[in-house]
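Other chains dropped; remaining ones untouched in position.
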Amino acid sequence: MKAGATKQQIRHMVERVESVGLKAILLEGTNRNVIACIGDKRHIPEDFWAAAPGVERAVPILAPYKIASREAKATSTEIRMDGAVIGGKKVAVIAGPCTVESREQILATARAVKAAGACALRGGAFKPRTNPYTFQGLMEEGLEYLALAREETGLAVVTEVMCPEDVPLVCKYADVLQVGARNMQNFPLLKAVGETRKPVLLKRGLAATLEEFLLAAEYVLSEGNQQVILCERGIRTFETYTRFTLALSIVPQLKEMTHLPIIVDPSHGTGKSSLVGPMSKGAIAVGADGLIIEVHPEPERALLDGAQSITPAEFGTLMKELAPVAAAVGRDM
Amino acid sequence: MKAGATKQQIRHMVERVESVGLKAILLEGTNRNVIACIGDKRHIPEDFWAAAPGVERAVPILAPYKIASREAKATSTEIRMDGAVIGGKKVAVIAGPCTVESREQILATARAVKAAGACALRGGAFKPRTNPYTFQGLMEEGLEYLALAREETGLAVVTEVMCPEDVPLVCKYADVLQVGARNMQNFPLLKAVGETRKPVLLKRGLAATLEEFLLAAEYVLSEGNQQVILCERGIRTFETYTRFTLALSIVPQLKEMTHLPIIVDPSHGTGKSSLVGPMSKGAIAVGADGLIIEVHPEPERALLDGAQSITPAEFGTLMKELAPVAAAVGRDM
């Protein structure tokens, strides 16, 4: 309560707290009175309390997410798909171009990343583009090429879905449904992928707090889909040398908060191919369960994100360099 | 080009620039060589150039949006709807509860804000909620109550639409389609509202740059819908005393960049009812074309956003206080 809250305001709040089924305890302090609310009503927003007269602020004690929390499930979740596990001892590497550009491009990339040790192929068929005048993806044709690549290489296919009505189509071809950073709080989409039984790769929004990130995962989980892979891909800060700020500290922080696996995207997270290698090593060292890396046969000719893509040859070298880092922290590649 | 770029790399880039139809001029400097690219190819991303060997960075000279720009259209756009113009001399005030909770709640609020001078009624029927366990809106029932309120009061109805498949339904009831901050880069939704001929109120994403904001507007405009109202509602910064940071400086900045009208949301922008009044005055003083304000008959009992809602009585007082501020900057209320 505020310093100047009246007795009547305090009494009123105590009654309100009790009216929703919580126990209220009044703590009379030297400068402030505090009403402790005991019970589990975490669906009631802080805001609900803060609007009443005489209230200074409401401090939630319980996290607002449940199924995603480490308390709800102590053991780490492993997500299984054809030929890949994410969240196990082995660090999982998903690789491929930003966008499916042609049959040849995606097949050549798939073969190369498979040979280098990737467990899944990424590639966008539906592309969320900031600028309406730029290439928006091959759509179903792109999905078909991804399926072809899976057939040939055995790699699982990870691809983005952008709206609820595309979910059935993308499910037909994909092994993992990616929800992009700009859609992290697209709640109808979260519900739609939550209704499927495909693993969901959920990218963190570029200004999302960890709590909002876990609440977005909770949308998927609460629809009955328990297979959510969290992906850190950089946040927006004042720094402009890199495209985003890749905050690796969230990996060990999330490990304390949730049982879900966490992977890192060093390509979008930095926007610079020269930083992909060091940040991949850093991600594994801090405990990430996997990486998602942009690989393009000819970065200079990529329709999108060329500046942050590495070549298949660079990817092969990087995979060799990552193995000792993984071993150093008790993981396999 | 980088300091150490080779002659061959420079020649290669000059050829690439010319191959897309631009004119290339090589500027040989004391520490760096620069290739000036002349022509209008603003659909080619910076990234396309930055991926080539020897390139240090690409600096775009032209803004990537076209239809939204002040250069494309020098006169300010006015959006007209029943009983309201946004972008004219009169400052437009949209008011109403965060969420439609009941027939009585919305009718009572509509009457009160109409009496105080609002030109449009806001109220959410479909609510984007961070937490999946909280109230998600009355949906079509809510839209019906809004339509009833319009019938009775003559206020235009502004309400949010959250996914492409809901656009036809919301169009049936609404005068203005609101795209929320979390959906500012939901591109399928932007295209869907762009295909309608209803005015679109586009809220700025909480980490969106001004360029991204105008490119989101460009998505709507490029589908043929010229009626876009921009809305600043606070950005996410390190500051935690207010829910978001309401950066009024973007209002005069956007006025230089675009012909579209700009309104301000002091309720979401601050998250505190005590700041709604001062920030409304500030918004008008810096040149905003309108305000969108949360008004609830009983903020303490609001299902959402009670802490930032003001009462009808407070709204009435505020409207009276805003009139001299508008007059002081040459506007009417």
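Think of it as A and B in the order they're written, each chain with its own count starting at 1.
As a convention for this text, contacts are C-beta pairs under 8 Å (C-beta built on N, C-alpha and C of every residue); 3 or more make two chains touch, one makes a residue touch a chain.
Since we're looking at a predicted model, the values are computed, not measured.
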item	value
Full complex stoichiometry in copies [only 2 chains shown in place]	4
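The criterion applied here is as follows: only the chains that are shown with their structure count from here on.
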item	value
Geometric centre distance via CA averages, chain B-chain A, whole Å	26
Footprint of chain A on chain B - complex, ascending	42-43, 45, 47-48, 50-53, 64-66, 128-134, 162-166, 182-183, 185-189, 205-207, 212, 215, 218-219, 222, 236, 273, 299-300, 302, 304-309
